[in-house]
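Handing you this structure, nothing more for now.
The other protein chains are all here in position, but one chain of the complex has been omitted.
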């Protein structure tokens, strides 16, 4: 039984992909944050002219395009977290707890 | 040994958070894609006036702010994947394989 | 001498372009705001792997690509303002005045 999380494994694969191409030099936190907005914009573009109903009933082609755009955002997000030493799972749980307290307070 | 992945567990927690507040109605794929661009913009805003070097040497306060913005993007990205039935881990591996072939071809 | 501003003229041309193609139905404020994030993401993508210095010394090809991405953001921004009846020039002046007061106060 491995104690390496799924996310850590994915991060290792993404890091290896970048290392092999000598891309560490480009992967500053600033550049990666910028790449995330670019990919998030492409993901949004898949939905921009769809109605809410259409977005809930994607064609197989639309679904596959969206699936790969989700992957692109995830790749740069995991890469940024890796470069900064952020544990995404831990960060998500902390943020959910903060949101929880915020909603209780209002 | 559980066969439930870390990501599926996180998605369950995020789903429970949304269900408890009756937010499913707002969580159309279109709206979630839009929320991702909003959060990606907030993440970018943390870095926009920093130099590349400054982005690699964040203060503890900056690092914590970035960590929670990474969490916000991750929360909506995992929620979108959940709503669309997309396996993020699988999608990331598929996208890395596509990128691999693309680079071999050039 | 015309009392129609440059921006109003541009908005008329963009509106005519959309009307001719029967695109008013797609041009809800929500969809246009989403399109702006998509185009802003494409603009960011032009710069994401450049250093600060490289971004200040674009090649002619890079400059032309950026010029057309600036146009894309401007087209959707002017269209959104048109649909909502927002006077962009007036809004910019109001926002600069607000920023001015904000900086004086700190």
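Chains here go by letter, A, B and C, matching the order in which they are written, and residues are numbered from 1 within each.
Just so we're on the same page, a residue touches a chain if its C-beta (ideal position, glycine included) is under 8 Å from a C-beta of that chain, and two chains touch if they have at least 3 such contacts.
Every value quoted in this text rests on a predicted model; they were computed, and no experiment measured them.
Trainee: Just the residue numbers, please: which parts of subunit B touch the chain that's not shown?
Mentor: Within subunit B, the residues that touch the unshown chain are 26, 31, 34-35, 37-42, 44-45, 47-49.
Trainee: To test your reading of the contact rule: which positions on subunit A touch the chain that is missing from view?
Mentor: 30, 33-34, 37, 41, 44, 51-52
Trainee: Spell out, residue by residue, where the missing chain touches subunit C.
Mentor: Within subunit C, the residues touching the omitted chain are 1, 5-7, 10, 13-14, 17, 21, 28-31, 33-34, 36-37, 40-41, 43-44, 46-47, 50-52, 55-56, 58, 63, 66-68, 70-75, 77-78, 80-81, 84, 86, 88-89, 91-96, 98-100, 103.
To be clear about the criterion, only the chains that are shown with their structure count from here on.
Trainee: Quick one: subunit B and subunit C, Cα centre-to-centre, how many Å?
Mentor: 27
Trainee: Averaged over CA atoms, how far is the centre of subunit A from the centre of subunit B? Could you give it in whole Å?
Mentor: 4
Trainee: What parts of subunit B, by residue number, touch at least two of the other chains?
Mentor: 30, 33-34, 37, 41, 44, 51-52
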